[in-house]
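Omission of a single protein chain aside, the complex is shown with its protein chains in their original locations.
Our next item is chain A:
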Amino acid sequence: MANIQVFECTGCQKQFVQRKWLCPVCKGTSFKKAEEEGAGKVFSFTRIHVTSKEYAHLAPYTVVLIDTPSGLRITGRLSEEVQINDEVKCVEQDGDAYIFEKV
């Protein structure tokens, strides 16, 4: 299983998948990098059939919105089909994309 890199506010410990400059919760300005387990449940998804040139060789593929046990919501990609509430895990990081598989 691969981990997800997160940015954690040193003031309120809120975690973000994307880098922040100002914490939307406590307005803190200091963040540290941390790693979270890349596993969770499918909140929603879409199976993409028509896409841009750089992803055309992957189509059809599934983009998923995952809720992790630690309260993060992360967008990732799967090659297979899924349903809402399916359990998935992150298996690799492909460039800046998180790739998931069904558990």
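Quick note on the criterion: a contact is a pair of C-beta atoms (placed from the backbone, for glycine too) under 8 Å apart; a residue touches a chain by one contact, two chains touch by 3 or more; residues count from 1.
Please note the rule applied: contacts and distances are computed from a predicted model.
Here one chain is missing from view; checked against "SigE family RNA polymerase sigma factor", "Fructose transport system permease protein", "Carbon monoxide dehydrogenase" or "propanoyl-CoA C-acyltransferase", UniProt names that protein "propanoyl-CoA C-acyltransferase".
Only one of A:C26, A:L58 or A:V103 touches the absent chain when the whole complex is considered: A:L58.
Seen from chain A, the chain kept out of the figure touches residues 17-18, 43-56, 58, 61, 63, 65, 73-77, 84, 94-98.
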